[in-house]
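The complex appears here minus one protein chain, its other protein chains still in place.
And now, subunit A:
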Amino acid sequence: MRSIFPLLLLTSLSAAAQADMTVGVILSTTGPGASLGIPERNTVALLPKEIAGQAVKYVVLDDGSDSTAAAKNARKLVSENRVDLLIGSTTVPTSAAVAQIAKESKTAQIALAPFAPASGEQTWIFTVAQTNTLMAEALIEHMQKAGVKTLAYIGYNDVWGEDWHKVLSEMAPAAGIQLVRDERFNRTDSSVSGQALKVMSSKPDAVLIGATGTPAALPHTELRRLGYKGTIYHTHGAANSAFLRIGDKALNGAILPVGPVVVWDKLPASHPSKAIASQYAQDYQAQYGANSLSPFGAYLYDAMRLVEAAVPAALKGSTPGTPAFREQLRDQLEQTRNVVGTHGVYNLSATDHFGHDQRARALVTVQDQQWVLLHAPE
């Protein structure tokens, strides 16, 4: 409850003050995406209240992890709240729904999920989450070094699982790794023994689990219970503390790519994200308790880092609440150079609306419910 009241307050305040800059935030704080959306909602309290002397209001709406609701929310924010910018949503399908409205209303959108619009459609859409391709590169490199020849895949029966499979089936053969199995499961499945057995019957050198948060631990513990000895890889979607708690000792040796913020306390002092990630992590944990940090909340924080860098220039010659300001803001976002966030350093351009390089990933392993940093490119 504690975290809902400030949001209600913010919502009511935003209608009153018209001259302020208004940011519409759409998150999946209920439904299947809730595990990702709740830390994002918590992060709203840590966002800047003022940028370059301009007061900033946030209007936060929940889409229930439902695309239709996300589109409805986006339309409401654009027409009733006259927002200058849309941030969200939490998952790829809901982000795609928001993108339609962003394009129609000529409002910039910063998606928090790795949503990649079709080419030519990306004008108004920016994304802070790392692409699966970027993260998969780190895993494939590690597999090559470890001498992995055959790889099996167990992933979500949804967009996330599908996209990881697509990325793997493109990258693995090029790296001399054979993808021997493709198995699927659902987040709320009560058993994945069948999939695990099928994977084991193909005797792969390594297994990759394409899931997010706590559900990612289930196939892992099942494989270990059945006596699988090879390396098990995960995606960056799995990297939250509940995942470590649920999987416990069975997760030892798991390897996954994460955003630098996940290992903020273990980064070398020379890492560009060290300072800002430490600040965010400490502020967040001071407010929501130890071990509450999630990489997903940090995406929202990074989105506002981009906005903070873009607003001063956008304010010259236009005022918030006008179409001119929205366009200026979009143009300035596209000009983003070397903005340091908790998930790496952002460099955007007309052709690249993701803006990440390899500094946005760190390779970690798990040891007794702790992350152990293997490699963080600087």
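Note that in this section a residue touches a chain if its C-beta (ideal position, glycine included) is under 8 Å from a C-beta of that chain, and two chains touch if they have at least 3 such contacts; residues count from 1.
As a working rule, contacts and distances are computed from a predicted model.
This figure omits one chain of the complex; the name its UniProt record holds, of "Extracellular solute-binding protein", "Branched-chain amino acid ABC transporter permease", "Protocatechuate 4,5-dioxygenase, alpha chain" or "RNA polymerase sigma factor, sigma-70 family", is "Branched-chain amino acid ABC transporter permease". Among A:V25, A:I38, A:M135 or A:V148, only A:I38 touches the chain left out of the display. When the omitted chain is restored, the residue from A:T68, A:N157 or A:Q285 that touches it is A:N157.
From the set A:G88, A:P117, A:P215 or A:P295, the residue in touch with the chain omitted from the display is A:P215, counting the whole complex.
Among A:V159, A:V180 or A:A242, only A:A242 touches the chain that is left out of the view. Think of the hidden chain as still there; on subunit A it touches residues 1, 30-32, 34-35, 37-38, 157, 183-195, 197-198, 201, 213-215, 217-218, 240, 242, 246.
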